[in-house]
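One structure is given here, and the rest of the page talks about it.
A single protein chain has been omitted from the complex, and every remaining protein chain is retained in its original position.
Up next is chain A:
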Amino acid sequence: MHGRVKVRTVAEQAEAKKKEKEKKLQAYNAALEKIFEKRNNQILDEEGLKLSLEVLLANPDFYTLWNFRKDIFFSLKESRPTEELQKLYEEELHFIESCLRVNPKSYGTWDHRTFVMNNIPQADWKRELFLCNKFLEYDERNFHCWDYRRFVVKNSTNITIQDEFDFTTDKISSNFSNYSSWHYRSKLLPLLQPDPEQPAGVKEEALLKEFEIVQNAIFTDPDDQSAWFYHKWLLGRGEIKLDLLHVVIIRKSKRVVVNVTKPIHLVDTPYKIQLEVNGNTITDKWQNPFDTNLHSPVWIMLLPDGIMSTDDTMEISVKLLNDSETISSCLLTMKSSMKQASYHSTTVKPAAIFSSELTAAKSAILEQELQSIQELLELETENKWAILTVVQLMKSLDSIRYATEIKNNLEKLQSIDPKRERYYNDFGSKIVIENQIKTMDPLESMLQLNNLSLTAAYHMEYLLILQDLDVSHNHITNVKNFAYLQCLEVLNLDDNQLDNVDGLEFLPSIVSISLRRNFLANLEVLRPLQRCKTLVMLCLDGNPLFASSGMPHMFVCLSSIQMSIIPKNFP
């Protein structure tokens, strides 16, 4: 099905070809008929092996016939002496090799070889490794062969991890552009030089050596993506420790909202959030903002009736538990005069979470990498891989100090690699939002993200205590994750590219939403907002819905409407 070029033939040739195929098919079908007859009668003998040879050679994906051969081998095992079996299995290995030469990418053929090697009385693993070498020479990217190689290594007693690591070194030095070898290295290196404290789980000396090899590759062929992906991996990715980040009690919507550092689930998992109000444990069900059965970094408890109506001061305790062990806890006091009370962790900072995307243990390594990639950029000024790597390094080192350079580099990437323009846009948006979060007072209830060329609203889960958010004059296309903003009352989304408002229906405290000059095309897309019981102001002017849906004239003139009017006008 792959790579068969359509060839035009003159009628005569076509006729001859057709005849030839018919003949081939006749022989094929005749062989099949005999095979199936034998199989139906459970005659499992050597003749069956012979009969299926030609068919499998022509069609190695015919899995039922490989099964037939396996059945025959099992049956012969009962009746034949070991030496004879050994000989039959060796012949089978030869046969499989001929099949692989015709089609080196057939799952069934490779799998049958593992069957033979698992059952042959005396396995010669060295020969198998040799076969792998041969096939990888012929096609160094054949993942079937790489997988078979790993099977061989696992079973052989005298092939070490170091041997395999050296093999990948050889492969890479003969051709840097060998993604399969880099991949294999990423699996071998943490076994060979383990250090769970270091990025990629690899000892620092080994890591430095790897950087050297990658440098060599990217200076030799800077357009080869294999080495760049491996480079990104070497820089590491930090594990985020589970912890409490924010807790908010909101009087109006009668809820406690808990934000943890990574998505968790609270049903059938070891994690628990324990909530006590004035010493009484609340055992109702936690739900996530979307009310789905999915993992979430934000969990909500709707307080039972009566608890919030008291005028007394409330003492609230929240504990995050793993099994019965407390990971983190906090205590909040909400006086009767307060609209909301909140806690934010002083030990876990969003900044640490953001930089965990790349974390070399020592920023010295990052500095050094940044320097050498910048040297490469002096020679290869338009190399997108180098520019992007520079952005990633700068983001990890100090995204605020490098903010302007990051922005310029991302703009350059958009012009030299326009196919992935939106990827670079979103990446830029992410960094901008991270910088805003890093520099804001964690208890601040207002944030302005307007006019920042944002294309994506990253990290809304870290902003859940905001009451007033301005995201106007950007290029936002969806607001699904705004559902995390459980305290939000005023939201300005003017001048974005929204064609729906899905997500906003989960905002329990929202009072005012401004959606001027977006792409909202009909009233139907606003239907989710009917769930927002607290909404009193909704600005919609400048959306195509006013032009097309035949709304009453007075409606068009209004710059803001009472939400209560809308349902009556719904179709």
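Going forward, a residue touches a chain if its C-beta (ideal position, glycine included) is under 8 Å from a C-beta of that chain, and two chains touch if they have at least 3 such contacts; residues count from 1.
What we mean here is this: contacts and distances are computed from a predicted model.
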Omitted chain (choose from "S-adenosyl-L-methionine-dependent methyltransferase", "Vacuolar protein sorting-associated protein 21", "Geranylgeranyl transferase type-2 subunit beta" or "DNA primase large subunit") - UniProt protein name:
"Geranylgeranyl transferase type-2 subunit beta"
Out of A:70, A:272, A:407 or A:438, the sole contact with the unshown chain comes from A:70
Among A:176, A:286 or A:343, residue touching the chain not depicted:
A:176
Decide which residue listed in A:230, A:402, A:462 or A:506 touches the omitted chain of the complex.
A:230
Against the chain that's been left off, what residues of chain A make contact? List them.
1-6, 21-22, 24-25, 28-29, 36, 40, 58-59, 61-64, 67, 70, 107, 111, 115, 141, 143, 146-147, 150, 175-177, 179-180, 183-184, 186-187, 200, 220-221, 223-226, 229-230, 232-233, 237, 263, 268, 292-295, 357, 418-423, 426-427, 430, 456, 458, 477-478, 480-481
